[in-house]
Each structure stands twice: as structure tokens, then as C-alpha cells.
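Here is the structure we will look at.
Note that this complex is displayed minus one protein chain, with the remaining chains in position.
In order of appearance the chains are A, B and C, and numbering begins at 1 in each one.
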């Protein structure tokens, strides 16, 4: 059976690639008077560390989202309208990331850090739910999946994303008490996801192993 | 017969993907003094609701345009110069969407809402006309279409897009009297188009069902 | 013989698609005080006509550049380093277009219109030269071309782009005396190029007719 999702994957790839690259537009160089000496510029650059942190965190978050998206679509062979819109929701949320990234960059070193971090981690709760929704729709109807996929593999993928829900929620709740800790948890989650997605990959049949 | 429109579709996909992702650049984070407390930032964020509304509405509008574009190009196998330029017109209008989106975000909660909404809904009248033009050009010459397509299916697609003209015009006219209502109608139209495009899809032969 | 230029064409397509879509970022909505009435917004919008003109002209210029790029690459089957860099030059110039477009939008209705139009039309002289360079490199070595291409077709393409040089130069020179006329000539040139590229297409063998 041929895959009929090539177009969706191509469009999704393009959106992920653009969203990941546009992040850099939120890195604004500091405006220092040109007659200042170089220490002033150096200090202004160093003061931008929340921008660099937010940019890096969001870049690798979208990168791992893209990796996971492909791991999932390797198992999806046919599409229907709900699947199209669940995928559209993931793309919408991926595109949104640049906004809370800018908030984080601007407000992380201010008393409003809590608000910025809560919105940032809150978005990833939604992203996690959207991935669960996509896999829920795909796996509800086995006709949409790769024919050789085992019931076991379907459950394994489902559990993998379900486990993400409480952890992402914890990061969101933590952001109200310890914003820095919430970001560390968030970065840790993506690292974890990167490695579990690898396990998924190995559990699949070797012939399906083409990313 | 091989399809010779792969390149046009690839280029169009890229333009849709970029246009949909660039929308987020019009979401500007609020500039609040860093020594303010978090309620001030929260309130500034909530006051941006027209931006979030405009961004979401435009994102899903472009997404459904992309879905429709592919549904139509599944039936188009060959190209000629008028078809190339009708497609160029659709891409031009898709690219334009970000401008009235920014207008809507900026002026929806002001006395000038009428102007912003009229331009926004007016653009979608043009987009609808451009889709009608593209299908008109494609279907005028059966040599451009998928060989197995029935005269009935051609007419069905034509009617589907023709019905959009009076409804989009109504949304445009409504915008002068009840801007909010015009936007609701606009959102409703896209939802309707999403579902009718699904019907189209089902009416096509199963072998053509690869998006 | 298989084509080995698929990657270059894919990358070039992406750059053209991004360059054409980024143009819209130079369309800035007018900043009108929110307590103003709608006539003020309407007038501010109408006063932006040079922006809309510049955006439309540049959009269709890049679109026709893309069409021509593909027409040319349909005849190019192999690559070498000079060809890669001539193509890189075309992409560089295509990317640049957004800058003189912004200049045109900002200064067309000022006494500095001459400068803006001269830079705008001047860029297209360079673009024309870059296309001549690309075809010169490709056709100097017949091993790079589609094996079945006739010497006649090679010359026809060369002449087609060579004729563009004096006309683009005239538009550039005219810009110092009659900026509006230079833009009209420029738009006319693109229209002419659109139609001659069609002729090229018909003169090629039918099997090569896949864009």
C-alpha cells in the first residue's frame, strides 16, 4: 500500500523549517551609541542572555517536534479530514512558539518572569495534547496506519505521548513557583523525548526505519 | 499520462507554508516597563486579543486555501501559461493576507474596525474569484485535466466555488454594518469550505484520492 | 541520462518562494491614532499606493524570474562549479529585490524617486546579466545540457536573454528622466518575458515539456 501522506509531510516539514528559522528574527542586536567603547557593547550583548537562552531552547524544541512528527508519520499511511486538522493544529502551535519565546527573552529577567514562563510552558502542554490527539485519531482507525504495525507498537507510541502530559503540566505548574526550574524541566523533557523517540524507532520493523 | 504540474505544486506549497508561518511576525509582544508587576503584563497580553483572533483566523484560512489548492490540482495534469498566471494570482493573494491581518489586529477594537474588516473580507472575495478563475481555465480545456475525470465532477467543483462568491460578497457587505458578524461569517465560510472540500474528495475516483 | 540538477532546482525554488513571500513584510500598516475616525485610516491606506505598486511589481517580477529559471533548467542536465556559482548569483539578486522594493515604496512619491527607481531598474539589469551568464556557462559545454537539445534551440534561448540587455539598460537610463516611465517599461519587459518564455517552451521537444 502506498503512502498518501507525502504532501502533508512535505507541507509540515516546510512549516517546521520556517518556524525554526524565524526564531532568529526575535534576536535583536543591542542599540548602543556608536561613539561608545567596546566594553559597553560587550555588556549589552551579555545582558541579552535570556534572548539567547530562549532562542536556543525554542530551536531545539521545534527540532525535536519535527523529529517526533516524522517518527509518527512513518506509521501513518492514509489521511482523513480529522487527521488533516489535528496536524494543522500541531503546525499552528509550532508557528506560535516564536511569540512566547519573545516574551521569555524580554521578561525573563524582570519581576514578570512568571507570566512569560507560564505562557511558554503552557504552550508546550497544548503541543503535547495535540500530538496525543493526532495519534489518537490515527490509531482509532487502523486503516490509516502502516499495514504491518503491531497493536503493541501502537500502544507503545500512545503511552509515550501520554506520559508527556503530567510532566508538561508539572512544568507549567512549577513555573508559578520557580520559573527557572520550569525551564530546566522543559529542556529536560525535550531531551527525554529525543531519546524515547529513538527507542520507538528501534522497536519498529527494520524496513520502516527510513525516517 | 504523467502529471506535469509537480513543480507548480511544489512552489505553491512553499509559498503557502511561508505565508502561513510569517503571520506570527505580526504578533508583537507588549512593551511593558520591566519594573511593573505581573498584572500589568497579563492585562497587556489580554488586551491583544484582536491580534490573536486575527492570527488564528488567517492561519486556518491559509491552511484551508492550501487544502483546496491541492484538491483542485489533484484534477489538473497539464499546465499552460494562463493557468500558471491564475495560480500566480492565488499565491499573490495568499501572500497579501498578512497585511489585512495586521490591520485587523491593530484596528479591530477602534472606531475604524469597519475599514479593517471590509478590507479583510474583501480580500477573501478576490481569493474566491481567483479560485474560480483557476478552475475556469483548467476546465475550459479538458486536455489539462486528469483524463478519467467525469463532466459531472468538473461541474461539481465549479459549482462548489461559484457558491462561494455570493457568500463572500455578503460577508464583505456585512462588514460595513456589523464587523464582528462579518468575521463570524468568514470563519463559518472556511469551516464550510473545509467540509465541502471533503465531499469533493469522496466524489473523486479512489485512485485519485492521493492528496 | 539522468538529471543531476534536482537538488539545485529544489534549493532555488525554495529561495524564490521565500523571497517572493518576504516582500509582504515591507508592507507596513499605517499607524493612525485609534481615536480617529475611519476616513483618516482610509486616507492613510490610499496614501500607501507606492507600497502596493512596488510590492505587486516585485512579486510578479520574482514569479517570472522563477518561471524563466525553470524553463532554463529544463535544458540543463549536469552541473559544474561555475554553473553553481552563476546560479548562486541569480539567487543572491532575487533575494536582494526586497531592498529596492522598500526604497521604491518609501521614496517613489518624494523628490528622490529618481534614486529609488534607478536602483530598482538597475538591479534588473544585473539580474538579466546573471541569466545571460548562467546560460552562457551552461551552453559553452554541451555536456551540461539536455542531450537532445538542438544548436538552434541553444541559440534561441541565448538571443532571448541577450535581447533583454539593451531593454533593461534603457529602463535604467529612462529612470533618470522619467521614473514612472521606467517602471512602466520594467513591467512591460516582464510581461514580454512571460510571453517569450512561453514560445521557448513550445519550441522545445514535447517530451521535455515537463516544467
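Assume a contact is a pair of C-beta atoms (placed from the backbone, for glycine too) under 8 Å apart; a residue touches a chain by one contact, two chains touch by 3 or more.
This is a predicted model, so every value here is computed, not measured.
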For the chain omitted from this view, which of the shown chains does it touch? A, C
Listed in rising order, the subunit C residues that touch the chain left out are 2, 4-8, 10-11, 14-15, 18-19, 22, 25, 79, 81, 84-85, 88, 91-92, 95-96, 98-99, 102-103, 106-107, 109-112, 114-116, 119
Residue positions on subunit A contacting the omitted chain are 10, 13-14, 16-18, 20-25, 27, 29, 32, 34-38, 40-42, 45, 56, 59-60, 63, 66-67, 70, 194-195, 198, 209-211
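Everything that follows uses one rule, which is that only the chains that are shown with their structure count from here on.
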Give me the rotation angle that lays the C-alpha atoms of subunit A onto its copy subunit B, rounded to the nearest 5 degrees. 90
Innermost chain by mean C-alpha position: B
If you average the CA atoms of subunit A and of subunit B, how far apart do the two points sit, in angstrom? 26
Where subunit A and subunit C are represented by their mean Cα positions, the distance between them in whole Å: 37
Can you tell me which residues of subunit A touch two or more of the remaining chains? none
